[in-house]
Structures are given as C-alpha cells and as structure tokens.
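In what follows, a single structure is set out as structure tokens and then discussed.
Removed from the display is one protein chain of the complex; every other protein chain stays in position.
Chain lettering (A and B) follows the sequence in which the chains are written, and residue indices restart at 1 in each chain.
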Amino acid sequence: MHDISNLEKQGLPGVFVASGPFIDAAEIQSKAVGIDVARIFVDHPIQDRTDEEMIKLADSAFDDLVKALTQ
Amino acid sequence: MAEKVNDYKLIDGISVVVNSDCPTCQLTSDLLVELGNSGRVTIFSQDNPAFPTSAEWVCDDSDLSFSWHNDIEAVPTLIRVVDGKEIERSTGWNRKEWERLFEVKNLAPDLVDHKPGCGSLSVSPDRVDELEIKFGGRKFVSRQVEIASLEDEIEAMFDRGWSDGLPVVPPTEARVSRMLAGTSRNSDDIIALIPPNLAECSVEKVAINAVMAGCLPEYLPVVITCLEAICTDEFNMHGVLATTMSVGPIFVVSGPITERLNMNSGINALGHGNRANSTIGRAVQLVLRNIGGGEPGGIDRATLGHMGKQGFCFAEAPSPWENLAEGFGFSSEQNTVTAFTGEGPHILVDQKSRSPESLTRSLAEGLKSTISPRMVMAMDAMLVVSPEHLSRFIDAGWSRAQFIEKLSELLIIDSDGIIEGAGGIEDGVPSVFAGNKLPKFRPGGLLVVHAGGPAGLFSAIIGGWLNGAKGSDPVTKEIIL
Partner (left out) sequence: MNQTLSVLDPTSENHSLEIQLSDRIKNIEGSTIGLLDISKPRGDVFLNQLEKRLTAHGATVLRFMKPTFTKPAPVDLRYEISSKCDAVIEALAD
C-alpha cells in the first residue's frame, strides 16, 4: 500500500492486490496515507492454495487489474 | 457545589479569580473561604472548582472563559463590580487593598502584609493560542485540509503542491491566527487579484502563505504591501511571470520599519541569512504560485531564471543621501516598499577610483552593458551602491541628484557602435537609429539604492525587464500596519 502510494507520488500509476480480509485495513491505511490507491481484492485464503488455484485467482483478477491501470 | 460558568458576565460585588497552583492564592485561601461564607465574594476558580472550597459562591472557570473575556493576567485578581460594570481591580494579596475593597478591617492579621500574584492560566503560553481560537471569534474562511495520520506533515505540504521546492511551515489555525495579529487589517479584506488566474487574495490567504514562508507576524504588513505593489497595471506581474527573460519581482523596503523588523541592509544585503529579507520575498512568491497559479513550468516559462525568484527582498541602508522612496516623493519617515522587476545582481568592481568623477565613469562603463550592450532605453536598472563606493561621493560633497545627473551624461551611447551588424554582430539597435546618441536608460529608468557591508569596493547592477506599457514599471507603496 505504501509502495503504491509512494510510486503514485512519483507519477507512476499503480494498483495493489490483496486478499479479502485486507479490505478494511486497506481502507484505513488509504485514509492514513492520504491517497486513495487503486486496489483489487481476491478471495482468501492464499497460503494453502495449489498452483492451479493461484493461476485461477490471477485470471479472475486480470480484467479488474487492467481496468485499474487504464481507466 | 461549584457552578459551571455559563457566561462571563460580571457579578455585582467583589469577584476574585484564583487558581490552586498559585502560592498567593493558597496563602489567602482560608481568608477567601471566610469572605465567601459571609457572602462577601464570588470566586472564579481556573483549575479546580473545589478550590478554595466547594461552595455555591465558587464558580468553575476551568474552560477559562471568564478569565479570558475579562483579561485576567494574574491571580488572584479582585474585581469590584457595580451594576454589572467593572469599577476597579487589584492583583495579588495586599492587606490594605483588600480591606479597602471588601470594606472590612483587620483582615487575616496572621498573614504577611502583601504578596504578589502569579500568572493567570488564561495567559499561559501553552493555552493562549487555543483560547484565542476558542473565544477570539476568529473565523477562518479558508477550507481546512486534514493531513492524514501517517503522512509526515512536511511531506504532506510537498505532496499537495504547496511548496516552492523548499520545506514550508504547515499553516495550522493557531499559526495563522498569530500571523493575522501582525496587521490591523481585516482578515477578509481582498488586497489584490493575483495573476495569472486573477484570483482574489484576502489578508487571510496572505497570512497562510506567510506562515508557510516562515514569516513572523510583524512582517505581514510588508508582504501585503509587496503584493499590492506588484498586482498593479504598471507593475504588470502577469507579464513578469510569463516572460522567458530571467526576471522576478525585487522588493526594496525603506523607512523606520526596516530597523524594527531587523531587516538586513548591510553585509550580504542582497543575499541570504536574514529571516525578514528571506521570508518576506518568499511569502510573495508562494502567494503567486498558490493563489495566482504562477509556477515555473506553468505560466512561468523563464529560460534560465535566478535564485532571487524564490524571494528577493532587502532593506535600504540609511545614508546622507535621500533614499529610493524619497526619490519617488515619499518622506524618509514613511515606511514603503518599492517593487522592481529585475534579474540577479551582478558585481561591478572598482577598487582603484578615488575621485567621484573616476568612479562615476567606471560605474557608467559597467552599466552600459546591462542586459545587453546593444540595448538602450527599453530596460530599467537598479544600481546598488555599496558604502565604500558611496563614501567616494559623500566625501567629495556630491548629492544623489548630482551623482545621477553625472551618470546619465556618461550613459549616452553612440548608436553606430551598437547598431545591428556593427562589429560583425547581427544583434543591435535598428539601423534606422544610425548616427545618433542614445541614452542607455529612459529618464528615471536608473534606480539608485544604497546597501551593503562596510568593506568592499564593489557595487551591484540589477538589470530590469522591459519598461513601459508592454513591460513593467517600478511601483512604490506605503506600508499600512
């Protein structure tokens, strides 16, 4: 979150990906750093997923990520 | 039971303001209880509603409303009130005074005769700002900007585009409130329309930017006057911003105010290191960018610029000659700002001339190449004469007028030498002017100022921008405090 906000301040468009439970924390951090960073959330949990499941997760997030960077 | 003070109206009889920390209040506490129980006094307690005791005649002034509104500076303060009006007051413990006010004899015979009071909480340095904002009725028109908790407050100023490249002081309400106390003008007075956006600029907005620049409150009237001077048609700040020439506003402050503000007219006068010099010019520049929208890369397209554009302000040094403002018709007792559009200063060395005639020739030689050796009349200039150079003229009994007259005679140039093509240089005065003698500067176009440290046989030339209707003319304004 801080990395994307720092990069945004340097003029680079960015987006941050986190899993579901991070939504509230991200909201609070966004207010705390003073910049409404673009963010996408994917299903939790992450740690115990197989490779195929991770690939599916990436595919499911892809369109939203493209949107966040281009619109 | 202590009553909460609902307003700060005065109660008939004797009121005493105390706080429990004050040794004099402690000393007289038993006496006050006696007086209170016999209906002779109303107590206003600043920090502890049960001091000197819990009673209906003890009022809770822990929000300091009564103390602030009644200008309590010390405790204990006794106020005698008749028909809701204060007749007299007294501070500290003084037996004779208290006996007179309370109309009672032999008060507290076991106490010392007198003891001075202590500072009131309502004037304590760590409470003053908060109380001023709470009770002072100062309403700010500018919107509040919240800096998020994880933002560094100085970085936050940069991130919002409010900085000129250097850190700025965050303009909190307390700081802006203190700054506004530096002028008698109303905070909602509009002092100018700031180019390029011609945005209305109030005294409050100037104060905010003055805080950011690092000004003290007493500098505020000077900053306001600088802005008033440059936002005139004659000065043409819009043109000054938009030109590719490396010029910016330069402010010369004259009059007794320069000493009062500890401005620098001596060593390094045109340089850094003095708070007033550095921050007054900077505050003006911050207003231009933050209110007017005039920043480098935007409307400011200067090819090269110079560091003075961050802020260039100095004080004229006193001398036997009339000062710059007197030359424009003001008196030496008036406080003024003269705004001049100029480049960075460049040095003119002459360490050998002993006679005023020689030095004048030397200065004229240097002045002939101001901005360009091949330009005449179109630009004004400022000549800053240092003390050692000035002494050549003073010692010989020359007046300022004499000096300027002699200089002007020497600043007549043969056009043939500077015509386009002359000497293999394509630039130059149009050939139609061949065979003429042309003055380097228009009448009144050379501003002579005195400043600098006591040692150094150098003066400085500050070339100007275009003068006249298409350019910028110097403007002098009186400072209103």
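To be clear about the criterion, a residue touches a chain if its C-beta (ideal position, glycine included) is under 8 Å from a C-beta of that chain, and two chains touch if they have at least 3 such contacts.
Keep in mind that this is a model prediction, so the values were computed, not measured.
Seen in the complete assembly, the chain not on display touches A, B.
Of the candidate positions B:T225, B:T258 or B:N290, contact with the unshown chain belongs to B:N290. By the touch definition given at the top, subunit B reaches the unshown chain through residues 140, 142-150, 153, 156, 159-160, 162, 170-173, 176, 194, 197, 199-201, 204-205, 208-209, 212, 286, 290-293. Hidden from this view is one chain, which touches subunit A at 1-4, 6-19, 21-22, 32, 34-38, 42, 44-47, 49, 51, 54-55, 57-59, 61-62, 65-66, 69-71.
Note that only the chains that are shown with their structure count from here on.
On subunit B, the positions that touch subunit A within their shared complex are 147-151, 156, 159. Considering their complex, residues 9, 29, 31-35 of subunit A touch subunit B.
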